[in-house]
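One structure coming up, written as structure tokens, with questions to follow.
Of the protein chains in this complex, one is absent; all others appear in place.
This part shows chain A:
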Amino acid sequence: MHAIEMKHIIKSFGKGIGKVSALNDINFHADYGQLIAIVGPSGSGKSTFLAIAGGLLTPSSGEMMIENQTYHNSSAKDREQVRLNKIGFILQSYNLIPYLTVEEQFRLVDKVKRTPNLNPEHVQQIEKQLGIDDLRKKYPDELSGGQRQRVAVARALYADPKVILADEPTASLDSDRAFEVMRLFKELAHTTNKAIIVVTHDRRLAQFTDQIYEITDGRIQQLESA
């Protein structure tokens, strides 16, 4: 069973002469414990790929599955539940609510999610692993860029999702910090057995991944593994 799978996904926008094809017959899967990078130039379809994978967009055709369960044609409410329970999103920015401390960012997940999240021991372990265990009482504006992204990773892991989708998570970080975050992703994918998919334009990050795919003009192809 794949953690996440796309079968013959096509996504186009507009109609008639203005029709734009963003994704063409995408077949893709990610397994548990894998860190996968999706690379490609601007406008290649990476964002559309991520939005469909995360259930934020519905494909024009094709099948989208998470843990063998299709959800591309689910209701908006059901897709919300899938995102809440099975997918962790890490975005380039605005990941953390500015008026919540680090520990309150986690508590917010408790407030909205009915199924259990990580237990306190597990949370402590992840906080230590991410090096944020002494930041629990801090607000986001008291953290550095790297610390903020690490807290965002912890926040995404807290709900114990099967899949983590990261959109340019290192874009606002310098090279050292970016590599540190990628090393962390690799470690987490292997130790927590999650499928982590990182969309990035930075090909240097490929060295940390288990598989690398490239999207060009809406078509995906697997590149030689790093």
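Keep this in mind: contacts are C-beta pairs under 8 Å (C-beta built on N, C-alpha and C of every residue); 3 or more make two chains touch, one makes a residue touch a chain; residues count from 1.
Going forward, contacts and distances are computed from a predicted model.
The UniProt record for the undisplayed chain lists the protein name "Putative hemin transport system permease protein HrtB", from the options "Putative hemin transport system permease protein HrtB", "NADH-quinone oxidoreductase subunit F", "Co-chaperone protein HscB homolog" or "Sarcosine oxidase subunit delta". Of the listed positions A:E5, A:E127 or A:D167, the one in contact with the omitted chain in the full complex is A:D167.
Of the listed positions A:L35, A:L57 or A:I212, the one in contact with the omitted chain in the full complex is A:L57.
Interface residues of chain A with the unshown chain, by the touch rule above, are 46-47, 50-51, 54, 56-57, 77, 80-85, 87-89, 91-95, 97-100, 104, 107-108, 111-113, 139, 156, 167-168, 171.
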